[in-house]
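Selected chains from the complex are presented in situ; the others are not included.
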Amino acid sequence: MPDSIPAQETKAITWREHLYEIIFEADTPAGKVFDICLLITILLSVLVIMLESVDSIESRYAKQFGFAEWFFTILFTIEYGARIISARRPLRYIFSFYGVVDLLSILPTYLISFYYQDSDQIHRLAVIRAVRLLRAFRIFKLGHMLSGAAELRAALWATRSKITVFLATVVIAVVIEGAALHLIEGPENPGFSSIPEGMYWAIVTMTTVGYGDVTPETPLGKCLASIIMILGYSLIIVPTGIVTAELAHAGNKLKSGIITTQVCPECMREGHDPDATFCKFCGSHL
Amino acid sequence: MPDSIPAQETKAITWREHLYEIIFEADTPAGKVFDICLLITILLSVLVIMLESVDSIESRYAKQFGFAEWFFTILFTIEYGARIISARRPLRYIFSFYGVVDLLSILPTYLISFYYQDSDQIHRLAVIRAVRLLRAFRIFKLGHMLSGAAELRAALWATRSKITVFLATVVIAVVIEGAALHLIEGPENPGFSSIPEGMYWAIVTMTTVGYGDVTPETPLGKCLASIIMILGYSLIIVPTGIVTAELAHAGNKLKSGIITTQVCPECMREGHDPDATFCKFCGSHL
Amino acid sequence: MPDSIPAQETKAITWREHLYEIIFEADTPAGKVFDICLLITILLSVLVIMLESVDSIESRYAKQFGFAEWFFTILFTIEYGARIISARRPLRYIFSFYGVVDLLSILPTYLISFYYQDSDQIHRLAVIRAVRLLRAFRIFKLGHMLSGAAELRAALWATRSKITVFLATVVIAVVIEGAALHLIEGPENPGFSSIPEGMYWAIVTMTTVGYGDVTPETPLGKCLASIIMILGYSLIIVPTGIVTAELAHAGNKLKSGIITTQVCPECMREGHDPDATFCKFCGSHL
């Protein structure tokens, strides 16, 4: 096996393989430069969308925003095309999570240009473009260089069964509490006119957000709300304990492991060990 | 002992014992299918009650909801009957926690049909039906398959003495804080007109819910409230520490143990080890 | 040493020493009964004060409350006298924390009877009686039976230097944040008219209470508030970490030690080990 790897590396690398390394991986200098440029471009594009949504700014710089919008859209379209060309299995990329996000981040601008007649309609659709912000998640491909991300993900994944049990308990508690306060406060308080409204209040209360848009008004309602707050607070601290205990264990386990940014060319998955030669998910050569 | 168990298993199983295994346990395939069906039925029934409480939906689909209501009630009545028949000690089941919840989940619909004269009365009683939501707790019989639930329960149980001391401290702090702010803010602020009102404010503040329906207005009140917030916040983090420390310890202990979903046929309690032959609570054969 | 202790125990116990054991300690059956009775009496007395503060209840049962008030006051006065008589060093008891609380819990009722002329005045003073609630802290003498209380106290005490550093950081952050928002929002927003007002807002925000009675209104203020919330949230999680880490360590250390409820007859301090023969604070014989 140690013989076969150098043998393979001396193979001539085609331009597609070269492009693949730049776009999908961040181990080579060119790949790092590409990812940092992409990160900055995405941040700027998100900033433009954010400023665009503020009416007072939009009315002033409408033209500049329109230009920036098209500039970023064309840039991301070229990038999307390059990804499809360089990927060994283009269809897998297209239907992977990041493939769908990449497409969704360029589609709205093209869709708007087709329905240009009614200006009000455009404004409404422009809001939908915000979904494009999801592309910012690609930053985490860089994040992989930080060993912290992998460790966090592993610890959170290890606690999934406990977190599920906990969330189920919270949801059941929310339903019962919402129904109880609807029963008590319902007739007098418009904020508790139905069980779903009561559940909204219960969630706002149990997560300690406490907007105050819906509050109990009757003495019995206040009394029950107080009990819910104290018990709810006791309940909601549990996941903190779960995650912390897991992280304390994980800290020992994962401290030795450094994870590369290599993406499997077959199944597009990440998280391979630095000494891995084959993808641990699909078995194809890395 | 290893001889006696196969010997017992070869005994002829009556239909009642078969029914018992399906309804009360989730180890056999039939038992799992039953539990999943029950879970879906309960979720649907809860959803119907929730939608029923929304006036705009209720006025439209009143008939359909009435039908669904009776459908679920009859289904759960049959299930309740089957549980009584199959249980080895029916009275123990009836007065167990789940037995009472099972009865409460079907009773309101029957009670309503007796008082059918006044439609307003019915609507009021319909709200009481929400107690039936408690039946959703039976989901946790499935939850036992996740080892997480047992671990969580064990860790929380181990911290009960510390949590009790902590809750007692919080309650005393709430009484004193409520009285102090009633004393300071009382004359000017209607939100602090009595000690119980002040205690409601103290709980809302110390749990960091902070509705804002009652807030201090005098400089002295604001100053004291600030100290309560900082000290209160320091106080309320303590249980997080307690639970986390316990979970970190428990994580090591319980990682090896897998707990079965077997329910003791005598005392209806759960949480037996997989190699247990006798119930650890009442000593009867499992 | 094992010889000297039985020798001492055979000494004739005077009635004062007997009274001391009943009132100040909870190790003997008589002492436990006394403490539980005291606990119930205090709870009832607190309940009476709470209900008294509600105007609608007070106006109805004013006479009964007045009687209950005097009943509890006389009972606690007798108890206070018994404590002074039985204590080996009465002055030390009187000026100890619990001694002062015991006095404060009976004084207001006597003071009121002197100023009986103006009924409005009485009502005002009645509120001051709420300080008597502090006596409920004596419950923790019972709490000592729970090993949890001692463990918690030890862990919290061990973290005092870190908690002090943390609280100092929070206070400085609150001053700077309050001044910054006073600077930005001050001219337009009456809720930020002075630095102390800004500090009140900063504390309400950093402890995540968030009443909403004072909120930033300018874009710059909202932007700064958002940064304060995220950084503040990151800051406030630190003590949780500190306490938890300490509790995890303490859990190992203290699991073996059981602490008695013995109170030193000389210095009135608690927390002695079960095998202690002499007070660890003042060296006198237990």
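Chains: A, B and C, in written order; residue numbering restarts at 1 for each.
In the analysis below, a residue touches a chain if its C-beta (ideal position, glycine included) is under 8 Å from a C-beta of that chain, and two chains touch if they have at least 3 such contacts.
Since we're looking at a predicted model, the values are computed, not measured.
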item	value
Number of identical chains in the entire complex, 3 depicted	4
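FYI, only the chains that are shown with their structure count from here on.
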item	value
Innermost chain by mean C-alpha position	B
Chain centre separation (chain B, chain C; CA means) in Å	32
Touching two or more other chains - residue numbers and ranges from chain B	196, 199, 208-212, 240, 244, 246, 248
Chain C - residues contacting chain B, complex	46, 49-50, 53-55, 127-128, 130-131, 133-134, 136-137, 139-140, 143, 146-149, 151-152, 155-156, 163, 167, 170, 196, 199-200, 203-204, 207-213, 236, 239-240, 243-244, 246-248, 250-251
Sites on chain B touched by chain C in the complex	161-162, 164-166, 168, 172, 175-176, 179-180, 182-183, 186, 193-196, 199, 205, 208-212, 215, 219, 222, 225-226, 229-230, 232-234, 237-238, 240-242, 244-246, 248-249
Chain C residues touching chain A - in the complex, by the definition given at the top	208-212, 240, 244, 248
